[in-house]
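Missing here is one protein chain; the remaining ones are kept as they sit in the complex.
Note that the chains take the letters A and B in the order they are written out, and that residue 1 is the start of every chain.
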Amino acid sequence: MSAQSSIRDMFFEESEELLEALAEGLAQMNAGNHDDETVNAVFRAVHSIKGGAGAFKLTALVAFAHRFETVLDEMRGHRIAIDSSNLQVLQRSADHLADLVEDARTESDASSVQTEGFLVALDACLGASPGAVVSEPDEPFSFAALSLDLSDIAMPAEAAGQHFRIEFRPHAGLYANGHDPALLIATLADLGDVEVELDLSRLPDLPDYDPAKPSLSWRIRLKSEVEETVVQDVFEFVEGLCDLDIKREVVEAVSEPAPQPPMPADEVVVAVERTDLARPAPVTPKEEGDGAGLTESRGPKPTLRVDLDRVDRLINAVGELIINQSMIAQRVQELRLATDADVVTHVEDYRLLARDIQEAVMAIRAQPVKPLFQRMSRIVREAADSTGKSARLVTHGEGTEVDKTVVERLADPLTHMIRNAVDHGLESLEGRIAAGKDPCGTIHLSAAHRSGAVIITIRDDGAGLNRRKILEIAKKKNLVSQDAELNDAETDALLFLPGFSTASTISNLSGRGVGLDVVRNAVAALGGPVSIASNPGQGTEFTISLPLTLAVLDGMVVSVAGQVMVIPITAILETIRPGVNDLHIVGTNEQLLSIRGKFIPVVDVAKGLGFTRPANHPEPKTLLLVETEKQGQCALIVDRVFDQRQVVIKGLDTNYGAVPGVSAATVLGDGQIALILDPDAIANNRVLPLAEARTAAKLNEERKLAVA
Amino acid sequence: MTIKVLAIDDSRTIRSLVQKVMEDAGFECTLADDGVQGVTRFKENPPDVVITDINMPNMDGYGVISAIRGGSLHRNVPILVLTTESAPHLKAKARDAGATGWIVKPFDDVAIVSVVRRVTGARA
Partner (left out) sequence: MQSLDTNASEVEFVTFFTGGQSFSIDIRQVREIRRWSAVTPLPHAPAEVLGVMNLRGSVIPIFDLAVRFGLTKTPDHVRNVVVIAAHESQTVGLLVESVSEILSVARDRIQETPDLRSDNSRQSIIGVIPVDDGMTRIIDLGAVIQTDRRTLQ
């Protein structure tokens, strides 16, 4: 059933939000905020997960959430303390709850083996409260808890059998609670034949009549084969709100028809009318507004849930709009009209409008980094646990918004860096005490917008990088020459080399073949650099700079061997038109640029891409100074620089595949495709040899296959 | 006449489930996210029956019941409490607060429809 499965999807989506709210609430409780609303919010989050899970019969999840909720209920009732050890249990339980939700979503039971351990810990919390009773969730969560579907069990009463004599006298509370004796009697009538007798004997004379004091009672004879409990269930909701007496009688004679009711039919009619009378007269809706004096709903800002595909379709369409706009702008420019011509103004308005629409659409995909950051506190806990350290995570700028894809793809590198900060950044417990530091280390994680980019920093207050040791390891592993003398920044950069690991023992966390080089590559794939800063004794800080979106890019439009191409602005440090004395030939074909006393390698983009310039092409004169991950600074030769503009990124992977030296493509104003270059790959001199080697290897392989 | 149901629950999942079950049964169903919104909706468009959660932000289910029962409008409308608790003292608490009945989560759709019919007198 699709409606059912879409509600199921909704449940998991909502659970994600509830888990975030739970993490948020627990973080506040950890920070010492124990007010009722905070604890209540935490309780509600778990409670709602349990409620939804119950509806989908996710029993493992329900059972755990129930126990978790019981502890929280005791806490909000101030029956057990909110102390650090209990908080730790809550935090761990929240993590486990998240795992169980994930299990339920993926229909696995990978985490359920751990449930028992968490239940023991939760029970231990309850142990502190002798009065606390852990009610078993089994009963409320069995589907047969209420046998309310009376139509299923109602059977036509046989002439012979049993009947019930019911005496029923409602109290005022029964009416006040919204019950109607006529409906109760009607429900009984669903069980079998009823004979109803209204007892008016307690009805006072009209002058003394008080509608608030009910004076009616009924005697009902129900002929039905149902169990007595079924009859009692009809009155379940009115228990305590009436005098009720139910007697079961067995009728023997099969031949004898049921006795006729000793009651004229019109009395039943009276009964119904009387019950209506007994209820307060309906009030017209006009009196609305003077009631409880409630203010308008104070809920969160209204939101709209939209299928991501629709947003992406919109983003694509807006991308086309931007391209169309620049095509029109280009055509208009070619007309060389006066700048105050109407059409020029309109085209400029169109450009601004298109840009506004684009920004608005991009904002739809933007998401705060908060959920991602919240997940990191778990990583810190786990990393601290497995290294025997004590650590806390402090986050800043959680509201910073980034494109959804960026947030998603940041999760892995960030996880690794956070683990790394705890594992390698922080000193051991003894080490910290010896250094006179707080035994509990702090990892600061922050996000901020800075000039069109998102800056993420991960800072620990550990011992700082041991540069002597880093250099030693690098030499031992032949990552640098044995007599290399490196400055601090160069030494720090060694951490990013493939195969580098500073841990003297391979710990549980690192040593899985995942080094910082992988982190650097993952972040670079998102279009951002990673940098390190470290102060001995005070800690280490990693900074990642990321584009706000992966859908558009600010690019420098250049030409290379007659082709128009785009280079990401973020990579370009400056544009240089070198003088004759600035370029130096080294060896057979290597060029170096001398700039401010430094020599920087020069890479011809055309050659790097394997393009040849037409014979009569003028010698290219423009250099772009770029910062690369692997080669440091590098100067790229291009033929011409046109302008800077925002371009819509189009993947080459969809219909083709990866192209060495090229990260993606875009569509220019004239409808032509321009390649977006990857300066890193181009600067890396191995681009060409690598590609050639690969091609050759593959061709060889194919030949072998063909022969075989 | 179509029975109008007002369902108040802070869980989007449960709200949608209730709505689906009610609409499948041919009832009209209005939703509210919390107690305050629920009471507001109640005044805007008085329903024939209210189904409310207990644990909610802003105003809980007991608050909803007392706001409705203490108001001047439709104060005797049937109010059903949707609860995960079947403990007798909690049922008693709901009844004392003025609830007409309760539905223990997870409800099955047949049960919830049956209870709604029972307290509103709507026939299948």
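By definition in this document, a contact is a pair of C-beta atoms (placed from the backbone, for glycine too) under 8 Å apart; a residue touches a chain by one contact, two chains touch by 3 or more.
A quick note: this is a predicted structure, and the numbers were derived from the prediction, not measured.
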| item | value |
| --- | --- |
| Interface partners of the hidden chain - shown chains only, full complex considered | A |
| Touch criterion as defined above, residue of A:Gly319, A:Pro413 or A:Pro568 at the omitted chain | A:Gly319 |
| Missing-chain contacts mapped onto chain A | 316, 319-320, 323, 563, 609-611, 650-652, 654-662, 665, 667, 671-675, 688, 691-692, 694-695, 698-699, 702, 706 |
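To be clear about the criterion, only the chains that are shown with their structure count from here on.
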| item | value |
| --- | --- |
| Distance between chain centroids, defined by C-alpha means - chain A, chain B (Å) | 31 |
| Chain B-facing residues of chain A, complex | 3-4, 7, 10-11, 14, 40-41, 43-44, 47-48, 50-52, 54-57, 135, 139-141, 143, 145-146, 148-152, 175-180, 182-183, 186-187, 236-237, 239-241, 279-280, 282-283, 285, 287-292, 294-299 |
| Residue ranges of chain B touching chain A (in the complex, touch as defined) | 10-14, 16-17, 20, 33-34, 36-37, 39-40, 43-44, 46, 53, 55-58, 67, 69-79, 84-87, 92, 95, 98-108, 110-111, 114-115, 118-121, 124 |
